[in-house]
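With one protein chain removed, the remaining protein chains of the complex are shown where they sit.
On to chain A.
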Amino acid sequence: MKETPLSNCERRFLLRAIEERKRLDGRQSYDYRNVRISFGADYGCCIVELGRTRVLGQVSCELVSPKLNRATEGILFFNLELSPMAAPAFEPGRQPELLVKLNRLLERCLRNSKCIDTESLCVVAGVKVWQIRVDLHLLNHDGNIIDAASIAAIVALCHFRRPDVSVQGEEVTLYTPEERDPVPLSIHHMPICVSFAFFQQGTYLLVDPSEREERVMDGLLVIAMNKHREICTIQSSGGIMLLKDQVLRCSKITGVKVAEITELIQKALENDRKVRKEGGKFGFAESIPNQKISAFKMERAPVDTNDVEEQAEEIIMKADPPSDFVAKPILRMPGTAQIGEGLENSWGDFEESEREEEEEGNSDDATTSGGQKMETEEINIVSKTKKDDDTIILSDSEEEEVVILEPEETHKKTRTHTTTKQENSSKKAFNKKRKKKRATH
């Protein structure tokens, strides 16, 4: 689907509001939206919500052979996907360049900064190493995907546990989670991206832009930093000219924000660890709250499922068996065959067309007869088509070779089976068409 265009009215309003230092949701210029982190039942699965932007992160691991030029290091693989449920503009086939940009930024932030110790992922040098794969899915797009994605990635990596491996001489033993507790990955530091949106050629600056603000911004500056105030990645896009002191100011703000977010992440991980140790309930079912719209509540009606199976079997036995209809391929010409007629035509009201069909039995256009029968009582129509075999119709068809298949004896007794009935009737119509065409040649 095409993206909803931004109207002039909204653009003007947003820019005026920013000049007055007002944001749509009432935040200050340097305020972040609420960050919520919730963990799934598996290790390495988490959902991060930044306001209404939601990202799901999942980490998995696999034993593979290492890259040839890095025989003692494990492999890290990052993948961010923009799901079509995030925004109508994201289509499953065509992925925008935004996706390439985000993936590249994530890779630089997490891989090049060496936040994960890849040497520790080596099991047998040159033969087997761990490949850690981080999959991020954007569930809802309300601006600032990169921040949410980087938080989700690092949280998922911190939360993940890989199976334990022990090497004794030549022997390598891989323990299942039941035999030995899985071990966490060794993570040196936690890089987190912070985004800054610039407006009016760099005059105004907003942290954590929402989707509307992203649409009207001039440029974007992303700084990835860890809590030790080390810059991991810095990227400026949009082509705006930034002054040195602007960039320095942004990096100071980033330091403060990253410290807050890192603290939040530590607390969330600690809570989850405690809950799991104490044996309490964990997982998405607990942490994601129910959102209620209607104020009505219905009492749970107990459903008696004891004899459902018998009931179902009874019904199946009472229903007539389906005919042994084997779809024979219809040979149009050498090299081309067809099985079935395809979906029925949904133009127009089917009741009307059925009446029409009964009236004009000798229609030239044989295709209409096949497509529109959706009623179960088709006996009349079936018998009618049989009568029309002797009309000669001139057609422009250039098919020389025509294979006439034996018309199947359709079951005349009432069967409530629309599917095969329809196929039968369409086959009959097709046969009728075939016979007509043959008559012309």
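Going forward, a residue touches a chain if its C-beta (ideal position, glycine included) is under 8 Å from a C-beta of that chain, and two chains touch if they have at least 3 such contacts; residues count from 1.
FYI, contacts and distances are computed from a predicted model.
Peer 1: So one subunit is absent here. Using its UniProt record, which name fits best from "Exosome complex component RRP40", "TATA box-binding protein-associated factor RNA polymerase I subunit B", "Cytochrome c oxidase subunit 4" or "Aminotransferase class I/classII large domain-containing protein"?
Peer 2: "Exosome complex component RRP40"
Peer 1: With the full complex in mind, choose from A:Glu20, A:Asp245 or A:Glu278 the residue touching the hidden chain.
Peer 2: A:Glu20
Peer 1: At which residues does chain A meet the chain that is not included here?
Peer 2: Per the touch rule, chain A residues meeting the hidden chain are 1-2, 4-13, 16-17, 20, 22, 24-26, 291-296, 298, 311-312, 315-316, 318-322, 343-344, 346-347, 350, 374-377, 414, 416-420, 422.
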